[in-house]
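A short write-up of the structure that comes next.
Here the complex is missing a single protein chain, while all its other protein chains stay put.
Note that the chains are named A and B in the order they appear, and that numbering of residues resets to 1 at the start of each chain.
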Amino acid sequence: MFHWLEKRPFFFAVAVFVVISFAGLIEILPNFAQASQPLVGTKPYSTLELAGRHVYIKNDCNGCHSQLIRPFKAETDRYGHYSLSGEYAYDRPFLWGSKRTGPDLMRVGNYRTTDWHENHMKDPVGVVPGSIMPAYPWMFKNTADIDTAYAEQITVNKVFKTPYNQEIPMADGSKATVKLAATLDEAHADALEEAKAIAADMKDQDVKDAVAAGQIPEIVALIAYMNSMK
Amino acid sequence: MENRPLEYDYTVAKWFMLTTVVLGIVGMLVGVILAWEMAFPAVNTFAGSGLAEYTNFSRLRPLHTDAVIFGFTLSGIWATWYYIGQRVLKVSMAESKFLMFMGKLHFGLYLLVVVAVVVSLLLGISTGKEYAEFEWPIDIAVVVVWVIWGMSIFGLIGIRREKSLYISIWYYIATFLGIAMLYLFNNMEIPTYFASGGIGAWYHSVSMYSGTNDALVQWWYGHNAVAFGFTVPIVAMIYYFLPKESGQAVYSYKLSLLAFWGLMFVYLWAGGHHLIYSTVPDWMQTMGSVFSVVLILPSWGSAINMLLTMKGEWQQVAASPLIKFMVLASTFYMFSTLEGPIQAIKSVNALAHFTDWIVGHVHDGVLGWVAFMIMAALFHMAPRVFKREIYSKSLMNTQFWIQTLGVVLYFTSMWIAGITQGMMWRAHDEFGNLAYSFIDTVAVLHPYFTIRAVGGTLYLVGMFLFAFNMYKTMTSARRVEESELQNASPMGA
Partner (left out) sequence: MDIGTIQAYAYFIFTAFLVVVLYAYIYHLYSSQRKGKRDYEKYSNIALHDEITDQPVEEISKNDEIK
């Protein structure tokens, strides 16, 4: 039997494939349905937050910052409650990261403010002396891509039934609704409303002017995303 | 047909040798820039603040990993495939116009993909998943390239003269199948442009999996892409090149067959070890740990087999820098396949995860094992494909020692950095409060980051020596006769 296999490349390849795919089948597939259930209190992202998440990915923030708090005292002391599977239900892709050159950001929205992020992204060393994080001045100039964020919202709503425009139970028993705009123009208008609230807490005049003129710089979207991480 | 004796046709192998060297230098150069950026953040704007967006750490980091994995290593795998494949199957690519065409198409499309990847990563177009950053149009191109390679493998096997497949071919087939499966499943994504009826960027996509599931699939991919990109095909190389260069038969061919099946069976389970203490089910994390430890057996089976192949022939190690490269590579292979399982033990992982120790582990594996083996393979191939002796043996020796020093500096500094940082993160004072703020744990790493950058720079210098030596071999070294090419490669002073 074995020797038969060694001389038949096709069946040999099939055998290799069976052996290597076995682990994946057993390990991954059965838990799929279970792991994708959202935790109570977890909401889908708004258009502006999602655009901010794209800025986060575009600049590979996850290359240096994790979004995964492990269940150790040292980590919960530093970053807050350890992560639960259901909290990631709307994260596509996941952004756990693999390296903590900088601190974890899973719950950064709980302890950092708009104003802190603004100063920090402009001049990390000015806010955290000794920081080795580079500055991100271009985020104050580049415009956030609201169109693509909106397209992604439509896609996940349509394909994965992500609950937009639906009441979602919150941890305190109340209900919340995340809006999915009916048209692209409406999405822009909603994002701009959100952006204005954030720009009001910012100091950079160029950013304020841009938002007043209906433009949303990347930094505003990024801060909206960071503030949503709780 | 002209009336001349049949020869192996190395055209495609030569082209891939070229990209191996070029992309190796690019990938490692970017890596060295990153290393200096971490030691001295001012380097982030080395090309001026106007270009900072494209030279800063976070934008360059995926370019480094992808250039080294999919540029340098993959080119090396294909260069050796188009060399070894013909030889152990005893069939020339010149015998089939179709396979020759496919080989050339393979290279051409691969070049296009490389260009698309470099441009898109610099622009920040990314899916956000490590080593799978490419957006869907590139993914499709990658699949096409991969299918062409598969046709080349099975096409060449189809017209072979040697009935049994040599062990290296087994490993190439496993590489092909493994990566195909992993890549396809991990890159399942939906283009948002089409799903939303034409809104937003056309190249953007969203992952089919969310959160924890995405993490599971990603690390099933991430770990096993290492398995099938950095282990399996490199083992294929050493099983051919070490016996060939030393003139010694593999110590135990049976052991090599066993180690193969052992590796196939165990490796895929080990992916779970990237997710220890995360939110994936507990039993899976435990499986990840256990199988990672079991993985030592097949890995060492191959490595020991290689070292025993040199039994009684150790004078060759002293005499030939080429053999030195390969013996050091298999030593590093043993070393990093011991280190990996240690890091996968739960309590060790609690300390090591997210630290520089992991970075150190990756690099002693890749610099010490993968890159050394690929360079040795290219050194062995050069005299055969260019019909010239290797330009300079002393340059090879110099390169060997510079790069070895570089690797040692790299992993020792990262070990210390990783363990220091892990210990500081978890340290509490006598009142139960955290002893250090995060920035304390960053500042303390500065000297190790600097040593690492020096180590990386030395390695890069070695790469330049390698490129120079290869260039001279190709263009101006002494021509050699077939008779000189039996085993040990001819080398100039």
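Following the convention adopted for this analysis, a contact is a pair of C-beta atoms (placed from the backbone, for glycine too) under 8 Å apart; a residue touches a chain by one contact, two chains touch by 3 or more.
Note that the structure is predicted; figures quoted are calculated from it, not measured.
Of the options B:185, B:265 or B:335, the residue whose C-beta touches the omitted chain is B:265.
Only one residue in the set B:110, B:136, B:239 or B:438 touches the chain that does not appear here, and it is B:239.
In the complete assembly, the contact with the undisplayed chain comes from B:88, out of B:88, B:344 or B:477.
When you scan B:104, B:160 or B:472 for touch with the missing chain, the hit is B:160. Of the residues in chain B, those that touch the hidden partner chain are 5-8, 87-88, 90-92, 95, 160-164, 166-168, 239-240, 243-244, 247, 249-250, 252-254, 257-258, 261-262, 265.
Not every partner is drawn; the one left out touches chain A at residues 1-3, 19, 22, 26, 30.
The definition used in the following text is that only the chains that are shown with their structure count from here on.
Separation between the centroids of chain A and chain B, computed from CA atoms only, is 29 Å. Touching chain B in their complex are the following residues of chain A: 6-7, 9-10, 12-13, 16-17, 19-24, 27-28, 31-32, 35-36, 57-64, 66, 68, 70-75, 77-78, 83-85, 87-103, 125, 128-138, 145, 147-152, 154-156, 158-160, 184. Those residues of chain B whose C-beta lies close enough to touch chain A in the complex are 37-38, 41, 44-45, 49, 52-53, 56-59, 61-62, 124-130, 154, 157, 163-165, 170, 173-174, 177-178, 181, 185, 190, 192-193, 195-197, 199-201, 204, 206-207, 209-218, 220, 261, 264-265, 267-269, 271-272, 274, 277-281, 284, 287, 350, 353-356, 358-359, 425-428, 433-434, 438-439, 442-443.
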